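Worksheet: the structure to be examined is printed underneath.
Missing here is one protein chain; the remaining ones are kept as they sit in the complex.
A, B, C, D, E, F, G, H and I are the chain letters, set down in written order, and residue numbers restart from 1 in every chain.
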Amino acid sequence: MLYHVFMDVKIPRDLPAEEAAEIIAREKAYSQDLQRSGKWRHIWRVAGQYANISIFDVRDNAELHEILSGLPLFPFMDIKVTPLLRHPSAVREDDS
Amino acid sequence: MLYHVFMDVKIPRDLPAEEAAEIIAREKAYSQDLQRSGKWRHIWRVAGQYANISIFDVRDNAELHEILSGLPLFPFMDIKVTPLLRHPSAVREDDS
Amino acid sequence: MLYHVFMDVKIPRDLPAEEAAEIIAREKAYSQDLQRSGKWRHIWRVAGQYANISIFDVRDNAELHEILSGLPLFPFMDIKVTPLLRHPSAVREDDS
Amino acid sequence: MLYHVFMDVKIPRDLPAEEAAEIIAREKAYSQDLQRSGKWRHIWRVAGQYANISIFDVRDNAELHEILSGLPLFPFMDIKVTPLLRHPSAVREDDS
Amino acid sequence: MLYHVFMDVKIPRDLPAEEAAEIIAREKAYSQDLQRSGKWRHIWRVAGQYANISIFDVRDNAELHEILSGLPLFPFMDIKVTPLLRHPSAVREDDS
Amino acid sequence: MLYHVFMDVKIPRDLPAEEAAEIIAREKAYSQDLQRSGKWRHIWRVAGQYANISIFDVRDNAELHEILSGLPLFPFMDIKVTPLLRHPSAVREDDS
Amino acid sequence: MLYHVFMDVKIPRDLPAEEAAEIIAREKAYSQDLQRSGKWRHIWRVAGQYANISIFDVRDNAELHEILSGLPLFPFMDIKVTPLLRHPSAVREDDS
Amino acid sequence: MLYHVFMDVKIPRDLPAEEAAEIIAREKAYSQDLQRSGKWRHIWRVAGQYANISIFDVRDNAELHEILSGLPLFPFMDIKVTPLLRHPSAVREDDS
Amino acid sequence: MLYHVFMDVKIPRDLPAEEAAEIIAREKAYSQDLQRSGKWRHIWRVAGQYANISIFDVRDNAELHEILSGLPLFPFMDIKVTPLLRHPSAVREDDS
Partner (left out) sequence: MLYHVFMDVKIPRDLPAEEAAEIIAREKAYSQDLQRSGKWRHIWRVAGQYANISIFDVRDNAELHEILSGLPLFPFMDIKVTPLLRHPSAVREDDS
């Protein structure tokens, strides 16, 4: 089941640079593991912003929340979830 | 080059049903042609709304505008464009 | 799987009274069938508004959309969907 | 009498971790006591957010305020209250 | 129990003048009956707007909704309800 | 002359508890003096919020500002003023 | 006593041109009479909009409302009122 | 040439009181000099807010910006500029 | 003197197609005359919208308003004006 997720990152200025770097590195690994598993299906950078738009393919709302609330950057993100479904005009097999 | 496009459809009540049906049929064909060509890369329905979220892969801003303003439903849509790019954590080859 | 749905109804003034009454009667039957089936788990009126707040328990995003877009009042509603999940502090067995 | 309450939690970064954990533990106990008493009728987590949607069944506005302003997390929450009533199409006995 | 209600009136231009006048006259009588009964405790005009701010003193959410949805101008109003309670600093006996 | 005032209080976390308590005590005395003088005609708590809705009866805009800017909690409040007048349907003598 | 008033005019397209012209002529005469009396102290056009920003000097909220609700264009305006007072740094005698 | 300027002041709590007082004193002198020169034509306090509404009469956009960015309180203000011109119904000679 | 102007066009559906075409043709001629005169310095289409972003170089606010209110599409546009000036980092001679 698909979800559209917008993530806007605001890292506080008083977070020590090393701690920030370590969190960002963990975030990358966490994201790439989920991408390889197929659960984090797409991720794109929004031009001009420290933000991304992602598509998740998970079992249900609970699994989505478990993944999002486990993001190393979760405490520093504004997140907006939009549930998606197959569009009646879609031709691509895997857009659902 | 990738763009995120949100399309919200509001068909006016006084549009004759036949005319609406004909426009919607043309919209579907128009969309599917562009999907098959690879320019309209993804399209999903937003749950509970007469709206879609799409990803376009086009040459430039001008081509995107040409496609969107040519939509049969264009006069009845609110459209919001967000330019995207490859995310540094992306693993999928074709997310750029 | 649970969803929170806010439905705001705006029936256009030029809808003939009989047609409106017929649509509202169908809406009530449609809603009550789904409530009895367990899919439309709760429905409350918002004080002072022609609006309701509902909780749906459905298989997935697609089934939710099928139900909502099938509402007889769907063309006259603004709908906002919020995906829910079991809260870690919940004690009631069926709040998930 | 029923109320819909949306609670959005923002725990400040400079709250010591132990103090935060202690507040969250008290919040859970406080909530579960009220759930068992029947006053806090439902609580659900909002997917992707540190937020919940709850239904309260209390005597009046004053009791609702007493409960909400007594929440251990109250100083760290944005709260929005919507008064509810039985919907004319409701079939479930206890949705009022 | 007290509620703060903001009512913004927008009478459509195509409502025949006689029909509008008749509705407004019924609205006035309806309001004054409720004011005399004590349920519609205060009503003030907002300067520069066809709008009022009112305080209702009713049994519960359901009675408030019954009163508001019975307003002759209800179909032409945007209504916003805010539940109130006695303020801990209030000195006036009847502000609760 | 009447004014509707909405006051939303946000006491900063780093204000020492004693200082906050002293300010709140002064606020209460200040408010009650003005209530007894008849200038602060009504005050109600908004359910679920550290906020109040008040009605002032003062000589003019300048007196209203003098009162509001003199509130001990003024530096910690968002204030919104709405000028009121007697409603043509009002029956209560003192709602003007 | 001074008030800042923003008036945004939206004349409906289906208002016959002669009727619109007659209303606008009456509006101009009405405004100029009040300007000459000193009650409508200033009026400026907002660049690029069919809107004005005005300063009124009237006895009280009620007189302001009487003037504004008597505007020939009142049914076609969105109006926002902001109560003003003398600024402590003002040097001009008549800015109060 | 005339401009409408709304200035909302938010002095940070951690600004030392003496420094704040000194800035406010400089602001007052700066404003009064410009008022006497005729460039800062009007200034009014907004009731209930630490904000003002002003009218400037300056040569061009650049001079307006030079004046505003030179305000001692500029770093602590939200400023909104609206360009004005003579209204066709204005009777007062100097409202342009 | 420079102004940034955003123009959003909404042509009503009930405007006869010939009348719309004639207005759009006049708009184009009007715009191109002003572009050639140097007063309408830039015009760009916003991707995916029937809207443009323009830069005007005119004598003052009054001339800007005269030009904008004379646009054949003016009654069908939402217009937002932002006054500009030379940026201290600008290198291009004519960006002021």
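To be clear about the criterion, a contact is a pair of C-beta atoms (placed from the backbone, for glycine too) under 8 Å apart; a residue touches a chain by one contact, two chains touch by 3 or more.
What you are looking at is a predicted structure, and each value in this text was computed from that prediction instead of being measured.
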(request) List the residues of subunit B that touch the chain left out of this view. (result) 1-3, 60-62, 64-65, 81, 83-86
(request) For the chain that got dropped from the picture, name the residues of subunit H it touches. (result) 3, 5, 12, 61-62, 64-65, 68-69, 75, 79-81
(message) What does the interface between subunit I and the hidden chain look like in terms of residue numbers?
(response) 2, 4, 27-28, 31-32, 35-36, 41-48, 52-53, 55, 82-92, 95-96
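One rule holds for everything that comes next: only the chains that are shown with their structure count from here on.
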(message) With centres defined as the mean C-alpha position, give me the subunit C-subunit G separation in Å.
(response) 45
(request) Indicate the whole-number Å distance between the mean C-alpha point of subunit B and the mean C-alpha point of subunit C. (result) 28
(request) Find the geometric centre of each of subunit G and subunit H from their Cα atoms only, then give the gap between the two centres in Å, rounded to an integer. (result) 22
(message) Going by the contact rule already set, what residues in subunit F reach two or more other chains?
(response) 2-3, 45, 47-48, 61-62, 64-65, 81, 83-86
